[in-house]
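Note that one protein chain is taken out, while the other chains of the complex remain in position.
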Amino acid sequence: MALALSRPVPRSHLSPGQLLVAGAIAAFLLLFLVVPVATVIYVAFTEKGTGAFTLVNFLDFARTDLFVRSFWNSVYVSGMSVVWASVFALPLAYLTTRFEFRGAALIQTLGFLPLIMPPFVGAVAMQLLFGRNGTVNLLLDDWFGVKVPFMDGLNGVIFVQSVHYFPFILINLSAALRNIDRSMEEAAQNLGSSGFRLFRRVVFPLALPGYLAGASLVFVKVFDDLATPLLLNVKDMLAPQAYLRVTSIGIADPMGYVIAVVLIVASILAMWASAAAMKGRDYATVQRGGGGLAKRRLKPWESALAYGIVGLILLLVLAPHIGLFLLSIATIWSFSPFPDAFTLAHYARVFGESSIYIKNTLIYATLAGLIDVVLGTAIAYLVLRTRLVGRHWLDWAATAALAIPGVVLGIGYLRTFYGVTLPGGTPLAALWIMVVLALAIRRLPYALRACYAALQQISVSLEEAAENLGATKTRTVRRVVVPLMTGGILAGFISSFSTAAVELSATLMLVQSNSDAPLAYGLYVFMQSPAGRGAGAALGIVAVLLVALSTFASHLVVERSQRAKGAAQ
Amino acid sequence: MAAPIPHPAPRTRAAGVRVEGVNLSYGTNHVLKDVNLEIRPGEFFAFLGPSGCGKTTLLRLIAGFNQADTGSVIVGGEDISGLPPWKRDVGMVFQSYALWPHMTVRRNVAFGLEERKLPRQEIEARVERALDLVGLRHLAERRPSQLSGGQQQRVAVARTVAVEPKVLLLDEPLSNLDAKMRVQVRRELRDLQQRLGITTIFVTHDQEEANTICDRIAVMSDGVVQQVGTPMELYERPANLFVANFLGTANILEGRIQGQGPDRIFNIEDGIVLPIPPDAVVPADAKLVFRPQDAALDRVETGAVPLPGTIAHREFLGSSVRYGIQIGGTEIVVDTPFQSGNVLHEPGRPITVSVSPRSALWLAS
């Protein structure tokens, strides 16, 4: 069976069009990713005073207790976040994919929501609910006289991060679980396996590639994220250290850039390790038995238990949203389990003052998403269907963007493009399109993976058939490949769009004026004053709803297109 | 499997299987309709039928993957209808083999034994035995993706028989193999079944497969068991048109039955009539069915009435010649043995066809 299903063979010859596309992508990545990042991190390799090449700064890194401690704290927090994210994601993914579960689609959608939690407000809401004087602890103290340090130090970071990023595992794991042929499970049952043993010995190992893909993403994102630790006042982690150093006043010190290099290297290592672990474990194509998905029915008590678990997890992972919503309708919420009173005034203020943010966000995120899927599709095609020399470098470069902290990219853009002026005298970096490009580069890895997976599932013979009937390569791509990839492309667009809509770190450096600012920036501005807290929360809720609705709409489109395709086959 | 057997074959506890009054519907789709079957201990039994006839559904029902709306499945005298798949002790080889890609061949085969929490030594010994049984001991450390289709199939069989189930279920086990392998593997399967003496149910849509290796066959169509019998019984005495048509080639002539008692005739078309033998049991809407080799050309069999026809075309098959003959509005085929020196009839030539009453079947549609 495995031998019969041979891997798609890359074509041997290249068309001029493909070369052109490859060249254009390479130029784009070079200009908007490699060069800006290089202008920032080269400082890490220069000697103080002379500017000569040196590695002494890295020696300083290794000799400084704070940095070493920060490094291990980051590793620990990232690792624990993966563990907790898995604890949240596993039951949701397993129950909704392998069982007949009413509301599975809703749960999957809700499970995606934490990813689109805008910065700042998530941690603020979590503090209000789980902080040392948050709702839960005040109630616990009242009833039992105890407090649980959910949010203290590294624990808080782990808690918030695992809630925030667990959808990466949920999405990847769910896809992998859906791919497991029912006969794989049935064969195990037939041989006497059931329940948790069945999951542990057969189902989970088969879904492992998907799980690893998600887990490595979580690890890298937590490793690179600086907003959450900073908001929780945890500074001895690597990403916050880099940020504090790079943006601190009067400090022309290379250590910030050294840390940025360490961050990039560590992230690339983590992704490489997960790729290495997955090598030869791509079971998706091996196990096509044609049996499709087995959805088991749950007994009533199992069902009750399952809904209980799912409900509990959803309550936990949606806590930031719940807290945020409460905050957005609260008058004063201070040292009390719940707000003193409720009001809709914050929403009135947001709609009165901030519709420009909403409009900008929609434009930026949509454009960034479009750029990403175009690039993603093109790179995936070049890598999977051509033998272009160096095509993997495109893939790697685009994926490496995942490991570039937003601040580094933002500063790099300022350095690279501020000197370049447009005819009107405006610097290139001041154009809002730079925000879009920065967002596009930051989210490209997500879209690329989705496009890659979509193309991988299309048999080469479908393209050969088109060519055999007289279609040129370009027309084949347009008429056969892209339509078949629609689902994957849309999935890529959704993930780019929805995460770009709430991205802050790169935009904070690049936004030049309020009228060009996206939502996340508006949130940041609101959250700087006591009276702005409620309005900021309201804007956060608007952002979440906006992204959730867009995502849901795209989901519907994907599903419809896939159903149409399924019917045709 | 062709290899000599260094270890004694695993003992199995041959058990009979009884399916009683099973009905199964998916919504309005009635997939299994009052299925009753009795499979004897140690028997090699086939569910034969076209795709969609319910044979795989019935097999999965025995394995516990489908639940019957009514009726029960009894294995070795025990009603297992209520048991989950993992408690049934009914081994199944999947059409796709369902070998776990994350385990080596050895781990795959050991799986069921580990689930039964057998002592480690026993597991090892039984894995070795099972692998020897299929001649794959040397590939024990490979991954399934490194094996050929035939080898994967054998691993799947080894994995299932290693747990010594009461019954062995084979779901189209040969469908993923090429034609040559299929002939070899089916013989090996039969051989293995004989050695183990295990009750085996084999699902296939290929009548040749069923005929060559099975003791008895249940022919299924549209969720209904049409007939159960040995391959010869089914061929010789099909219970209905479906069975006749599905097993081997059959000529079917439509006509009206006219007259009473000994004067009954079968009116195929104006001017083309056959007398019906007085002792023949002929249902009201019966059709005349006969095999191509049971008709004679230009030679009247004893008691047979010749039918006039014209040779429409001819196929030379080596040991025989197959003629297509136009009789009225229907075309039938007739096989005549070929020996060197025979002179063949040319297309277009008028000819008479006679069918001996012995080999003529009167079957209702």
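For clarity, chains are labelled A and B in written order, and residue numbers in each chain start from 1.
One rule holds in what follows: contacts are C-beta pairs under 8 Å (C-beta built on N, C-alpha and C of every residue); 3 or more make two chains touch, one makes a residue touch a chain.
Please note the rule applied: contacts and distances are computed from a predicted model.
Engineer: Out of "Cytochrome b561 bacterial/Ni-hydrogenase domain-containing protein", "Extracellular solute-binding protein", "SUF system FeS cluster assembly SufBD core domain-containing protein" or "3-isopropylmalate dehydratase small subunit", what name does the UniProt record list for the absent chain?
Structural biologist: "Extracellular solute-binding protein"
Engineer: Out of A:S15, A:S355, A:Q457 or A:S529, point to the residue that touches the absent chain in the complete complex.
Structural biologist: Checking each option in A:S15, A:S355, A:Q457 or A:S529, the one touching the absent chain turns out to be A:S529.
Engineer: Among A:L128, A:I264 or A:V477, exactly one should touch the missing chain; which is it?
Structural biologist: In the complete complex, the chain left out is touched by residue A:L128.
Engineer: Which candidate, A:A242, A:M255, A:V481 or A:V544, sits in contact with the chain we can't see?
Structural biologist: A:M255
Engineer: What residue numbers in chain A mark contact with the hidden partner chain?
Structural biologist: Chain A touches the missing chain through residues 47-50, 56-57, 60-61, 63-67, 124, 127-128, 131-134, 230-231, 233, 235-236, 240, 244, 247-255, 331-336, 353, 411, 414-415, 418-419, 421, 426-427, 429-430, 508-509, 511-515, 521, 524-533.
Throughout what follows, only the chains that are shown with their structure count from here on.
Engineer: Chain A to chain B: how many Å between their CA centres?
Structural biologist: Between these chains, centre-to-centre, one finds 54 Å.
Engineer: For chain B, which residues count as touching chain A in their complex?
Structural biologist: Per the touch definition, chain B meets chain A at residues 63-65, 84-92, 94-103, 111-112, 115-116, 144-149, 152, 159-160, 163, 176.
Engineer: Residues of chain A touching chain B in their complex?
Structural biologist: Chain A reaches chain B through residues 1-4, 181, 183-184, 186-194, 197-198, 201-202, 205-206, 208, 281, 283, 286-291.
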